[in-house]
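Worksheet: the structure to be examined is printed underneath.
Partial view: only certain chains, each at its native spot in the assembly.
The chains carry the letters A and B, assigned in the order they are written, with residues numbered from 1 in each.
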């Protein structure tokens, strides 16, 4: 069994944004030399997500608006008790639960085994600082 | 290490519906010959889900109603900018994020290692055409 580990570093300038990290994950799969296996990609932070969907700008606008409705940004400690800690990112911890922490993708014949439109995104909900994404690959 | 790959093909006639695919996944596990490992099951599309819950008709009615409240079908490009592309399925991209893309299930002693009520479902949110589900198994 082979295993491979790589961290990506991201610095998103907006509070909320979506970044296509498929090329970096595909490069890690190639670098790993794994032909058949599984590739885990997860945010190492609890106010951001890794998810798979479409690389379409209108959709990302829709996601941002929808997540803001489901869990509005509000720095006060009334809406989010979490903000009693002095943080202002209670909303980001909620948005991240909707979009998910991680994806697991099959590796087949040395490549990410994807449907036609699948792309991997990093979803940032509390940006303007450096964050990390973990790629862990196991297989043969 | 063994690996095994299989695609399922689904054609759901309704726009939204839930299909129990546990028998097909169990058959793939048996076919793989893997005794101890992990089984990834994911939608290869970005307007449908794979998730685990109860095989109970009332619950599925509840899910459909609830998802329609959280992300209503609306072909106009006002609610979903994604529909500016000419698509009418912006809602389906949102419903899929709530229900998830994939499940990873343990394989123990050659079988899906499930709790009493766990069943694997394909959740369709933009049906009336053929879709694919990927099963990838690794283990020994």
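The working rule: contacts are C-beta pairs under 8 Å (C-beta built on N, C-alpha and C of every residue); 3 or more make two chains touch, one makes a residue touch a chain.
Fair warning: this is a prediction, and the values are worked out from it, not measured in the lab.
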Item to complete: Please report the number of identical subunits in the complete assembly described by this file, where 2 are shown.
Response: 3
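In this section, only the chains that are shown with their structure count from here on.
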Worksheet entry | Intercentroid distance (Cα basis), chain B paired with chain A, Å | 20
Worksheet item: Which positions of chain B touch chain A when the two form their complex?
Response: 1, 3, 5, 38, 40, 42-46, 70-71, 77, 80-85, 90, 93-94, 96-98, 100-102, 104, 132, 134, 136, 138
Worksheet item: Within the complex, which stretch of chain A touches chain B?
Response: 1, 36-38, 51-54, 56-59, 61-63, 66, 70, 98-100, 103-106, 108, 113-118, 138-140
